[in-house]
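One protein chain omitted, others in place.
Now for subunit A:
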Amino acid sequence: MTTPILTLTIDGKEVSGLATETILQVARENGFSIPTLCWLEGLTSVGSCRLCMVELRGSTALHPACITLIQEGMTVTTSSERLLRYRRAIIELLFSERNHACAVCVVNGHCELQSLAQQLGLDHISFPGLYPALPVDASHSRFVMDHNRCILCTRCVRVCSEIEGAHTWDVKDRGIRSRIVADLDTPWGDSTTCTGCGKCVHVCPTGALFEKGKSVAEMFKKPPALPYLKATRAQEV
């Protein structure tokens, strides 16, 4: 069976896409930029950061572009004053949740959260900082997990489970107390499942996961070619 090709309008431009594609995919293919944080090509989409929300004609609700499939005749707006206001506020909430002192962060200049804030023109945070007292886990011989910089996008959880197959990471507790944990909440260095492949470090959009002994200038992320890895593995099976 062939996948139907659908036509839709994005920001006034007529575009087409496969029925299996999401608004985000089709928008990016056509040169529209929609900000994302939790989404990463090659990992399952969870629709959790809520940054990629777009407007659809005929619906007052907002829809996450990363997980919403396109439909015939759909009319999408990817940026409007309303959307920008919400996106800025979501970034602000992320900055207020934990400690993001960019000036002293290992990925200063290479951080997705930071660049999104810049792109959206954020120069201060209006919400009061919650500043929870969180630990830094430096028990692994090569990597460090700094909970103060984690935005709970769960990219590390998904890459480790879906691509590396180790499922070292998961989330414990809920709500504002949510925390990324290795195995059953053991120090990363004691993890019996971690293979040390480093994929989680390189998909992490912030300075929460980083390599030891690298200077700020060196510590930029090199996300592995996940779609390629996934495709080749699928062939092997």
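In this section, a contact is a pair of C-beta atoms (placed from the backbone, for glycine too) under 8 Å apart; a residue touches a chain by one contact, two chains touch by 3 or more; residues count from 1.
We take it that contacts and distances are computed from a predicted model.
Given the options "SLBB domain-containing protein", "ArsR family transcriptional regulator", "ABC-2 type transport system permease protein" or "CRISPR-associated endonuclease Cas1", which would UniProt use as the protein name of the unshown chain?
Not shown, but named in UniProt as "SLBB domain-containing protein".
From the listed residues A:18, A:93 or A:120, report the one that touches the chain absent from this view.
Touches the omitted chain: A:93.
Can you name the residues of subunit A that touch the chain not displayed here?
46-51, 53, 61-62, 64, 67-68, 86, 89-90, 93-94, 96-97, 126-128, 130, 151-152, 170-171, 173-178
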